[in-house]
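Every protein chain but one is kept in place in this view of the complex.
Labels run A and B following the written order; every chain starts at residue 1.
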Amino acid sequence: MKKILLVVCLGFLSGCVSTVEPWERGRFTKNEMQLEPDQMGAAFKRHVYFSKEASSGGTSTAGGGCGCN
Amino acid sequence: MGSPCALSLYCESKLQFEDLIAKSLELVNRLEDTYSRFKPESLLSKVNSAAGSDATFPLDDECWQLFNYADSAYKISDGLFDVTSGVLRQVWDFKSNKLPPIDKLEAVVALVGWHKIKLQQDSFSLPHEGMELDLGGIVKEYAADLLASTLRLSGCEFGLVDMAGDIAVVGPHPDHSPWNIAISNPAATTKAIATIPLMSGGLASSGDYERFIMLDGERHSHILNPKTGMPVKGLAGVSVWAPKCVIAGTIATVAMLKGDLAKAWLIDVDCNYLAIDQNGQLDMKN
Partner (left out) sequence: MSSKNNVLAMLGVAATNLVATQTAAIEVAEEFQFGLRHHSYEEEGLPESLGGSTDRYDINVNQFSIISPLSEKFDIALTYQHEKMSGASPWYTIMGADEKPVQIMSGASIEDKRTDASAKVRYVLGVSSFALTAAVSDEDDYKSESFGVGYVRESVDKLSTWSFSADVSNDDINPVDADIYTTRPNTEQSKRSTSALISYSHILNKNTLLQVGAGYSKKTGFLSDPYKMVIANLALIGDSRPSRRYAKTLSSRLRYFVDASDSALHFDYRYYHDSWKIKSHTLSFAWYQNLPMNFQLVPSVRLYSQSESFFYDVFYSDVRADGFYSTDYRLSEYGATTYGLKVIKAFDNWSITLSADKYSSGGSTGFASESIENPALLDFKLVSLGFDLHF
């Protein structure tokens, strides 16, 4: 699964030689096109999943722990 | 920019139009204030007047990329497109149909050479006194591209930027038909010899069909080879259209400088062009 995904990602990246002109980038300024449109909501959910599941990380560094369970 | 410029825009409202015009003027004025060699307070004038001294200049990203563009143009033209070649004009009097004194010509040719400059963003300088940068062959075309880009990002979908013949398309007409760009006839400049339909990208021209210099009974253009300081015998003019106006402008300038090899080079580059030779013969690839 891991390898397949990596291959897919790399294929994606190397496949994009055509450039996107500066004036074609208007969509990326929209809030809903940000990686995290709602940073507060995302941070809180990260905290919930971090304290209720075994996995954490991926999109941010670990930060401090808590006694939550 | 010293020449007539025109904006053709389709706007939703007068307010939007006025906003876009204000933005465009601000942008053009900023570029002129920074890169004009005729304004003593411009960055370019300061760099030029400090040539050969210890003074160095930190460059902002835009100026740095302009120089990087100049560097790319120098490389792809094997040194023919050289933004330091402006000093050559000092010794030429095109009206006289005469060669300048050989010692004077040699002295200015020695001041030309983009390769002599060390490309450093934090401390840029011209190494020899008398060296001069002239970004006229890049900035006007870049201004057209930047205006078109800015207008599109501001929500203007349909329009055309014409900076005294350097053209960049904002977007086609609202019915998605192309802009028809007329290329004038060297013999009768009010008449078009060709019409180029443009949907996107830019168009630029080089050459001057009306002005030439006679040397040894042959017609030469006013364009000077940076390596020899001599006028080039080749095309009378060429128009190029490419994904950006600045690219079209560079290719057109280099084609003029290529002299007899111009057509072979244009075909090699594989771009769209309309070339006119000294006899008024047309050659077009679209």
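Quick note on the criterion: a residue touches a chain if its C-beta (ideal position, glycine included) is under 8 Å from a C-beta of that chain, and two chains touch if they have at least 3 such contacts.
All values derive from a computational prediction rather than experimental measurement.
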Candidate in contact with the missing chain, chosen from B:83, B:163, B:183 or B:246: B:246
Which of B:51, B:73, B:163 or B:275 contacts the chain that the document leaves out: B:73
Where the unshown chain meets chain B, residue by residue: 61-62, 64-66, 68-69, 71-73, 75-78, 142, 145-146, 149-150, 153, 242-244, 246-247, 250-251, 265, 268-271
Hidden partner chain, residues of chain A it touches: 1-2, 5-6, 9, 12-13, 16, 18-22, 24-25, 27-30, 32-35, 37-41, 43-45, 48-49, 52-69
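One rule holds for everything that comes next: only the chains that are shown with their structure count from here on.
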Whole-Å gap separating chain A and chain B, where each centre is the average of the chain's CA atoms: 43
Chain B - residues contacting chain A, complex: 148-150, 152-153
Parts of chain A lying in touch with chain B, wherever the complex brings them together: 21-23, 25-26
